[in-house]
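One protein chain is absent from this view; the other protein chains keep their places.
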Amino acid sequence: MQTLTRLDLDDARILMAGAEAHARTIGVPMCIAITDEAGQLIAFQRMEGGKVTSTTIAIDKAFTAAAAKKATHDYGTASQPGAPAYGIASAIGGRLMVVGGGLPVLWNGEVVGGIGVSSGTPAQDQAVAQAGIDDWIARQAK
Amino acid sequence: MQTLTRLDLDDARILMAGAEAHARTIGVPMCIAITDEAGQLIAFQRMEGGKVTSTTIAIDKAFTAAAAKKATHDYGTASQPGAPAYGIASAIGGRLMVVGGGLPVLWNGEVVGGIGVSSGTPAQDQAVAQAGIDDWIARQAK
Amino acid sequence: MQTLTRLDLDDARILMAGAEAHARTIGVPMCIAITDEAGQLIAFQRMEGGKVTSTTIAIDKAFTAAAAKKATHDYGTASQPGAPAYGIASAIGGRLMVVGGGLPVLWNGEVVGGIGVSSGTPAQDQAVAQAGIDDWIARQAK
Partner (left out) sequence: MQTLTRLDLDDARILMAGAEAHARTIGVPMCIAITDEAGQLIAFQRMEGGKVTSTTIAIDKAFTAAAAKKATHDYGTASQPGAPAYGIASAIGGRLMVVGGGLPVLWNGEVVGGIGVSSGTPAQDQAVAQAGIDDWIARQAK
């Protein structure tokens, strides 16, 4: 048997609120998704003006980051033409996201969940996801 | 051209909180999804102990209720063997839900969104969805 | 944060071996799938003569039993025409299985995984799944 730790709904809300706050700061309404460590959705919100297409994209970014234990922008680098993971973007029915904005959430060196953000540029999406993690970690430290 | 009214994220949060409160009252952790009038997801949460399978089911109940402008339990009745909508349950890749727990959200006689709940019995799911709507309507009246 | 227990690969092998032994006893070659508590596949085998269609069915039975925390034959009863969960069989793209042969694996009252069996009659499938669980529990007790 295996014992593991994962995000709960309270964690998900903190991650989502931290991301939303940063999205407001930069003025880009976002879709924000939080999954557990297995990539299963815990919470989601589409801010006013967030893109409908970004609903699925944010959920799949969080899924990829958690279930593959890897930031989606790292897959972006690894899957460029000529790079080793070229073509991975269409795996799992296209759910494996290689566009920035999905980050694994780590605790004590273990992946405990994922956050996925979409509607801005990939750099904005990634910054908003990171802001959610930073805020969550700051609260854990208290 | 057409002007329409739909739920925003604040509405979704009120609907979700009202549903969650009722779920706690009856002691059944639920997956709760809110969509806009087009059936597109606005917000979702899986309470601690909510079923993983219910993630998709709650989202699809809300989608069905909003986009078909019909409670999912009404489709349950209409899709029994011999009834006119028999077989509709497998439509749209199985997204059209005919199990209770999905309700359209109405405002001034118009469908402005949907709420979908899953993890309990269909009767419990439906009661929790209704509680979310009741709470939202009570707040609108103030 | 949430701490939970789930099956590991050694558990999965024991469950699969116990099920296989019973399948040989009754002379029905089976597809056997084991998932973790989130419904994600840990191990699978198709015995010689097991049906190709049963590959997906066994995996989806294990997924349903674990992720919905419910035996698939219980869904069979609950989803008959006129019963509350009628129509649930086509949910999640048809992955939600209501045919017997999927059982949640429990430990200390918590669902820690699922086992799904397919290729025989549903009653045979269920008996083979139960044999896997019985064998695993007997070994845990030692």
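Couple of notes before you dig in:
By written order: A, B and C. Residues from 1 in each chain.
Assume a residue touches a chain if its C-beta (ideal position, glycine included) is under 8 Å from a C-beta of that chain, and two chains touch if they have at least 3 such contacts.
Here the structure is a predicted model, which is why all the values come from computation and not from measurement.
Note that the undisplayed chain, when the full complex is considered, contacts A, C. The chain not shown here touches chain A at positions 2, 38-39, 63-64, 66-69, 81-82, 84-94, 96. Although one chain is not displayed, its contacts with chain C can still be listed: residues 8-9, 12, 40-48, 52, 55.
What we mean here is this: only the chains that are shown with their structure count from here on.
Chain A and chain B touch with mostly matching residues; of the residue numbers seen at this interface, over half occur in both copies.
Separating the centre of chain B from that of chain C, both taken as means of CA atoms, is a distance of 29 Å. The distance from the centre of chain A to the centre of chain C, with each centre set as the mean of the Cα atoms, comes to 31 Å. Annotation for chain C: residues 2, 38 touch two or more other chains.
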